[in-house]
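Below you'll find the structure, written out as structure tokens, and then a few comments.
Excerpt of the complex: some chains, original placement.
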């Protein structure tokens, strides 16, 4: 099916050209967090360390005081994502609603997704200063989206 | 007021038939997190355990090193929600913008809300393997929304 057919189905696609780029970015980021969850569960099973009592009982282990180191690392990746992804989601939705072009959205959303994949990888591997640089780059992309949204909304003069 | 009158007020309702289902789901999930906060505050007051110094001073208690067990359980529910709800919100908004039907949205959003209410309940009660199964079911619903959004956006051929 080509895009011209689709716009006849969905009025939003006709007026919001950046919507497909947002869908692709969201699904890619959802795949990343799903993968983090899978890694965390596997790491917890492998270490055999369960701080939640019913988890320990289910796997017939003693309840632990704290998570194993790699499980904590996955939790840090998750925490960093919960601090950053919702702001990206909100800014990206608004940017799309303001009529952003498909090209600009593909470039900005694509950069953000790649930077966050790389950030998670180096966080899991424990590589500095790469983690800090990738974090700041992701933030910079969000600030570009914020800036362009302010312009599109007519809020910057 | 019937829906036909409303669409004359809001142009979005005419072109985005799944929007009311999203509003209902959001409000239901907001009610759930509000309830978690209330439970957490009540549990903290009842245990009399306050790790933040100004909270301990306000209630004339000694500052504690860690939260009471049930307060930690509420914090786990919150953490799990902060990891999962924002992705659902973003996927659901995009799905609605792509012109999802009211029926499909009611079914998917309704299932997700029920699964997350059940997940929070069994997490608070400490029931496994139910917590894991409900978590995975909620993720599965989100993946269905992601898949349908990719199709509606014309990104899957």
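The first chain written gets the first letter, and so on, giving A and B; residue counts start at 1 in each chain.
In the analysis below, contacts are C-beta pairs under 8 Å (C-beta built on N, C-alpha and C of every residue); 3 or more make two chains touch, one makes a residue touch a chain.
A quick note: this is a predicted structure, and the numbers were derived from the prediction, not measured.
Counting all copies of the one sequence in the full complex of this file gives 3, of which 2 are shown in place.
Here, only the chains that are shown with their structure count from here on.
Note on chain placement: the centre of chain A and the centre of chain B lie 18 Å apart, centres being C-alpha means. Contacts from chain A toward chain B in the complex involve residues 1-3, 6, 9-13, 16, 19-20, 22-24, 26-27, 29-30, 33-34, 37, 52-55, 57-58, 78, 81-82, 85-86, 89, 93, 96-97. Every residue of chain B that touches chain A in the complex is listed here, in rising order: 15-16, 76, 82-83, 86-87, 89-91, 93-94, 97-99, 126-129, 131, 139, 142-143, 146, 149-150, 152-155, 157.
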